[in-house]
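For this view, one protein chain was removed and the others were kept in their places.
Lettered A and B in written order, each chain numbered from 1.
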Amino acid sequence: MAIDNYLPILLFIAIATGLACTMLAVSWLRGKRNPYDNKNAPYECGFDPVTKEPGKFDIRFYLVGILFVIFDVEIAFLFPWAVSLGKIGAAGFFSMVLFLAILTFGFIYEWMKGALDWE
Amino acid sequence: MMAVGLGHFLILGSVLFCLGLVGVFINRRNVLVSLMALEVLLLSVSILFVTFAKYHDHLHGQIVSLFIIGTAAAEAAVGLAILIVFFRFKKSIKLEDVQDLKG
Partner (left out) sequence: MIFNLLTILPELSLVLASIFMLIVGVFKEKKQKNAKPVSRAFSLGIYIAFGIFFFAYFYEIWVSHKFHGFSFDGLIASDRMTVIGKVLVLIAASLWIGLKTNSTHAAVLRAGIKVYEYPILSLMVLVGAFLTIASNDFLILFLALELQALPLYIMITSRHESQHSSEAGIKYFIFGSIATAFVLFGAAFLYGYAGTTNFSPFANLLFFTSESVYENMWLDIGFLFLMMGLMIKLAVFPFHSWSFDVYEGSANVQVAFLITVPKISIVFVLIRLMYGPFAQLVPMIQPYILWLCVASIVWGAVGAIKQQNIRRLLAYASVHNIGFILLPISIGSFEGLQISIEYLTVYTLSLIGFFIGVTSLHKDGMNIDKISDLRGLWEHYPKIAILMTICLFSFAGIPPLAGFWVKLHVFRELIKAGMIWPTIIIAFASIVAVFYYLVVIRNIFFEKSESKLSKDTIRFDILMIIGSILALYPLYQESLLRIIEYSLYTV
């Protein structure tokens, strides 16, 4: 295997780096700057930027994250199913319907349990 | 220039697996780190399966690796949930607090 197999990757890296640098440079050169205290403060979603004890994390984020991870990753099963749908016939189709039905029951349970309510 | 072949991927998977094991056992700080190491364990096996699937030139191993990813997510969710319960009692997730039961 020769090194020129990796040429596309090198090109990709070069273009990506170049594009990022160009965008940063243009916004730095052309942008208007109007700094004040609140704008300079570090921002992270869901946090009060100024707290006495840093590192406390709201447990509700964990909960939403946990629920999201499960429903997000199960989607991965849908892709191979969708690609091969023509070949696997009715049995394959209804297997996935069953799977999604079980997932829906899980969702109903989670909803009724109040896991999706923020307060 | 050496070509990247089957052996390299196997070594990658095995090294990641060993790193995961080391991460679980040597880690003295944090339970969360253990959970991450467990995730590394499962995903390294996933790499191995994909490698072998390529080697045998059929899809079975890739399907297995998809299932591994799905199950790893469920496992991570359960692990985090257990960790939250633990945190409510102890107000900490340090590993030295997981030592009450000794006999």
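The rule we apply is simple: a residue touches a chain if its C-beta (ideal position, glycine included) is under 8 Å from a C-beta of that chain, and two chains touch if they have at least 3 such contacts.
What you see is a predicted model; the values in this text were computed from it and never measured.
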item	value
Absent chain, residues of chain B that touch it	10, 13, 17, 20-21, 24, 31, 34, 38, 41-42, 44-45, 48-49, 51-52, 55-56, 58, 60-61, 63-64, 67-68, 71, 74-75, 78-79, 81-83, 85-86, 88-90, 98, 100-103
Interface residues of chain A (partner: the chain not displayed)	91, 102, 105, 108-109, 112-113
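Assume only the chains that are shown with their structure count from here on.
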item	value
Whole-Å gap between the CA centroids of chain A and chain B	20
Residues of chain A defined as touching chain B within the complex	1-3, 59, 62-63, 65-67, 69-70, 72-74, 76-77, 80
Residue numbers on chain B that touch chain A, as the complex places them	1, 3-4, 63, 66, 69-70, 72-74, 76-77, 80-81, 84, 87
